[in-house]
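Incomplete set of chains, arranged as in the complex.
Labels A and B are assigned to the chains in the order they are written; within every chain, residues are numbered from 1.
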C-alpha cells in the first residue's frame, strides 16, 4: 500500500524549516507545512471570491494545486535562493514530482496540477502562485512585528503581486498588507 | 478589508503547538498548521480515491472542510483532553466559528462546512474526521519511531478508524499503519 508511505513522507514538511527565514536569523522559523497550510487557506478564500465575482475558476482544482505545490520539498527540501544559484531546483522538483505522484492512482492528474503551478499553465496554478507570495509576505510582516529584522529582501515580492492578473481583484488585500508593513518599519 | 485580518489570524496556527504531544513530553511538537496541512493532503487523496471507486463525494467540499476544520483554534487554541473536561470546547468553537466566518463574504457556507465536520453532517465532513484521526496516528508513529514514548493513549483512535464507514475503502492504509506501529513497539 503506497499511500501511507506518501503520507509519511509528507511528514518531512513538518520537520523542515523554511530556510529563507532561517538564514536571516529568525529562530525556530515556520515549517514548510506551516507555510503550505496557509497558502491553501488563502487560495480557498481568494478562489471563492473570484468565483463570486463571476470569474470562471475551478475551486477544487485550485485547492488541489495549493496542497500539492510544495509536496516535492518533502524530498528536495526547501532550497534557498543562494543555493538555487548552484542547483537546478526546477529540474529536481520536476523529477521528484513525477516519482512521488507515481505512488498514487492518478499520477498524470497530480503531475499535471503540479505543473500548472510551476509553469503557470492555468488560472488556478497562477492563483496559487499569487497566494504563495501573499502568504510569504504576511509571514514576513508577522516576523517583523515580532521584532525580527533583516527581511527587506522578501518585500520585493510586492512587485509580483502588483503586476499579477489578480491584483485588480485583491487590491485591497495587497495594499492593506503594504500599509500594515509601512507601520512596522 | 477583513480577509487580510483573517489570514493574519490564521498565522496563530503556526505558532500554537499541538498540546497533546507537548503534555507527553515531545519537545518542540508540531504546530496546529502542521497538522492541518497533512489532514488536508490526506483528504485530497482519500476523496479522489473514493470518487474513483464510484462513491459520490464532493472533493471540493471535502478539501474546504479540511482547511477550515481547525481554523477556529486560531482563537480558541488547541484545548487538550484534560482541559476539555473543564471547558466547553464545542460551544466555544461554535461561537468562534460564527464570528470568524462573519469576516468573509460567505459566512453561511463556511459555517455550514465547519458544522459538517464538527457534527458529522455530511460524507465529506466525516471523511475529514477520518483523515484527522489518521493524521494524528501517523504523527504518533513518527514520534515513536524517533524515540518518543508515552503515546499509547493516542492509539485508541485506531478503534474509531476501524469502526468508520470508510474503513472498508482504506483498510490497507489503516492496517498498514497498525503493522508499522507494531514494529516500533
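In this section, contacts are C-beta pairs under 8 Å (C-beta built on N, C-alpha and C of every residue); 3 or more make two chains touch, one makes a residue touch a chain.
Values in this document were obtained by computation on a predicted structure and should not be read as measured data.
The full homomeric assembly consists of 6 copies of the same chain, 2 of which are present in the displayed coordinates.
Basically, only the chains that are shown with their structure count from here on.
Taking only C-alpha atoms, you rotate chain A by 180 degrees to land it on chain B; that is to the nearest 5.
For the pair chain A and chain B, the distance between C-alpha centroids works out to 21 Å. By the touch criterion given at the top, residues 1, 3-4, 6-8, 10-11, 13-14, 28, 30-31, 33-34, 36-38, 40-42, 44-45, 48-49, 52, 59-60, 63-64, 67-68, 71, 104-106, 134-135, 138-139, 141-142, 172-173, 176-177, 180 of chain A touch chain B in their complex.
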